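Only a single protein chain was left out; the remaining protein chains are all shown in position.
What follows is chain A.
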Amino acid sequence: MRTERLLLLALLLLLVASLGAAGWFGLRLVQDRLANADIAALASGRDIPVDADARPALLLARLSFLATRDRFEEAQPLVNRIMATGDTPIVATALYDLANARLRAALSHLEINEIDPAVPLVRLAKEGYRRALGLDPGLWDAKYNLDIAMRLVRDFPQIETSGEDLPPEAAKRLWTDLPGVPQGLP
């Protein structure tokens, strides 16, 4: 009856292992569902605090929530935390979304001829798009918006000439951000 005993032990082991696995996957499923509920809540506009060590997807949802409300100072540390997770698609999305938010903010500044605050935003947006493209060169939306940000620098003088009373030092500071030649000009 030695084989009977071995069979009994093997069956008990199988039972314990599969119950353990079921418990683990069940726990993960519950956690995933909770995180998804939080992501949905953030997407629908309810602010939910997110732990520093939360999932990258949840961090991204909170980042997106903050970025679309122009809370860049709170959003930037989240980008760093998302980058520390090493989840490349999520990192690229985070960089892209934050750059988009900054570029949108810069555009709304420019619409009312506030050039000073717009310049660093455009510069940071460009940096964000470039890093997103560095991670995923196939992000066409990032290419397109980076192209807009690149031409925006050249668009400043037009606004300056068409605008009313722009302090001359603002225009000067604007051009210091250009690396030698206007980017993209033939």
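What we mean here is this: a residue touches a chain if its C-beta (ideal position, glycine included) is under 8 Å from a C-beta of that chain, and two chains touch if they have at least 3 such contacts; residues count from 1.
The working rule: contacts and distances are computed from a predicted model.
Undergrad: Have a look at "Sugar ABC transporter substrate-binding protein", "Cytochrome c oxidase subunit 3", "Ion-translocating oxidoreductase complex subunit C" or "MxaA protein" and point out the UniProt protein name belonging to the hidden chain.
TA: "MxaA protein"
Undergrad: Even though one chain is hidden, which residues of chain A still touch it in the full complex?
TA: Against the missing chain, chain A presents residues 1-8, 11-12, 14-15, 17-19, 21-22, 25-26, 28-29, 32-33, 35-36, 39-40, 42-43, 55, 57-58, 60-61, 63-64, 68, 89-90, 93, 96-97, 100-101, 103-104, 107, 129-130, 133-134, 137, 139-148, 150-152, 179-180, 183-186.
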